[in-house]
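This is the structure I have questions about; it appears just below.
One protein chain omitted, others in place.
Here is chain A:
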Amino acid sequence: MVEWTEQERSIITGIFANLSYEEIGPKALVRCLIVYPWTQRYFSSFGNLYNAEAIRGNPNVAAHGIKVLHGLDRAVKNMDNIKATYAELSVLHSEKLHVDPDNFRVSSAGLQQMHSAHLKADRLVSRRLTFPLFLHQLLADCLTIEIAAKLGTAFTADTQAAFQKFLAVVVSALGRQYH
């Protein structure tokens, strides 16, 4: 059971309340695809990711980045029950998508909606997406950096600690159902 102090709760809810998902989501994903180019492997259906300019201009990347933050939003609203919140999605990911839990520092609700729509087509189920180890650790780090750049010195050491703890809990919860 994860314990949150009042300060941690206030920090996490504060960050998300003041965040522009449309601005930061795309930036975090763009940064991840540029800084860790091997992550592009998992977005081959997104179109042109050939260079930094293409990645920045790619509307699929931007849309996905926004979805990632909306997915994290679910955990922010259920901080005392993140495990259960992501349980359904975790099962979905382990059984249908074969996503490596060590990668997962990302989304829930938005992802579930998107994937349940796609699951009606065979291609996603049979395609067996397997994310490499640490992919979502990399995305989490990029999100931390974008928030740091946005908030500047307001992103104090304590703020950073709370935020990274939050992301770590989300990843752990998503990994729960794997076996």
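Here is the rule we go by: a residue touches a chain if its C-beta (ideal position, glycine included) is under 8 Å from a C-beta of that chain, and two chains touch if they have at least 3 such contacts; residues count from 1.
Convention: contacts and distances are computed from a predicted model.
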(request) Leaving aside the chains on screen, match the unshown one to its UniProt name from "lipoyl(octanoyl) transferase", "Aspartate aminotransferase", "Septin" or "Hemoglobin subunit alpha-1-like". (result) "Hemoglobin subunit alpha-1-like"
(message) Looking at the full complex, which residue from A:Ala54, A:Ala84 or A:Ala161 touches the chain that isn't shown here?
(response) A:Ala161
(request) For the chain that got dropped from the picture, name the residues of chain A it touches. (result) 30-31, 34-35, 52, 141, 144-146, 148-153, 155, 157-158, 160-161, 164
